[in-house]
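Note that one protein chain of the assembly has been removed; the remaining protein chains are unaltered in position.
Let's turn to chain A:
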Amino acid sequence: MKILTFFSLFSTFLSANSINVEENAGQFFSSGHTNNWAVLVCTSRFWFNYRHVANTLSVYRSVKRLGIPDSHIVLMLADDMACNHRNPKPATVFSHKNMELNVYGDDVEVDYRGYEVTVENFLRVLTGRLPPSTPRSKRLLSDDRSNILIYLTGHGGNGFLKFQDSEEISNVELADAFEQMWQKRRYNELLFIIDTCQGASMYERFYSPNLMALASSQVGEDSLSHQPDLAIGVHLMDRYTFYLLEFLEDIHPASKANMKDLFKVCPKSQCVSTPGHRTDLFLRDPGSALITDFFGSVRKVEITMETINLTDLIKEAEQNPMNEKPQKVTYSYVDQLPVSEIIHQKPKQKDWHPPDGFILGLWTLILLVFFKTYGIKHLKHIF
């Protein structure tokens, strides 16, 4: 009897453990993403835009340090500052004055360089519509479980970002590109950071889900540069990215800092401009999103000696009856264009114009009266 009780207890214990592991397996993918990508773009050329290249390279450095490999980073630099003739320290790009930190090390891999950084190429990278001959290093091969970090810097204005001094990308185009990415399931969650003047205007038009956006300044404000280096003769970094870099230097792959800390980077006292962020399209609570969800490539590894039977559907953690109701699988889209308003209603006119025929009739009347009073022969005074 005792042996039977012992065996039954033992088997119950074993089965209970196995049930636990299977449940844990369900919780394994709770954050939703399995791989990380980064698209880092610097859009300005010329020597006096040194700081934009330095911005991009410092974000590249942080992202690489936290684990994202070069194969998962698409780095676009519009000009070559390290080998510019005017660089007194060739083959270096510094981000701190007195040449403390060289962000152009010897393992920088630039995927799009010089004149290849165009609006068209950027949008093709995002949407995946590249010609078949494009090498893997130039493609964003993300899937529906990828978290993507997109960082843009350069000169911008209200609703646009200038590429290469000759073309612009508008906020509407960007929003549409993200919508294409969403419909093709090219991302799980996307963090968009922009460091330009009036950067907040670039994320105003987003309408796809799971987007979180940060910008260095509001509409009507300029983003300022941080510090000049007199030996090199240019400004080295922009303020927002400088403080972002300092914040990221404290992050390591195991850190639990979340997005709320990122929103606090560079307050107005340090940045002079007011950084902004947008989280209404993000379905999770920003406090539950870790910095390393986007900036690093952190793999969850759990060691177990059990074999897990994965023939059953992996149940998501939220389906536990102890928690609230199951989450819906279908996604709803925000209306991009108010189509119903256009078709079924007349557009509201701001100012009232008289009907068209009225003005024509009025002029005819004036001419008739004129000719009646003065006679036709006065036509010659007009011509």
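Everything below uses one rule, namely that a contact is a pair of C-beta atoms (placed from the backbone, for glycine too) under 8 Å apart; a residue touches a chain by one contact, two chains touch by 3 or more; residues count from 1.
The rule is short, and it goes like this: contacts and distances are computed from a predicted model.
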### Task
Quick one: find the hidden chain's UniProt protein name among "Small ribosomal subunit protein bS16m", "Acyl carrier protein", "GPI-anchor transamidase component GPAA1" or "Succinyl-CoA:glutarate-CoA transferase".
"GPI-anchor transamidase component GPAA1"
### Touch criterion as defined above, residue of A:Arg86, A:Arg113, A:His252 or A:Arg299 at the omitted chain
A:Arg86
### Query
If the hidden chain were put back, which of A:Ala231, A:Leu283 or A:Val369 would touch it?
A:Ala231
## Note on the structure
Note that chain A touches the chain not displayed via residues 46-48, 83-88, 90, 228, 230-231, 233-235, 381
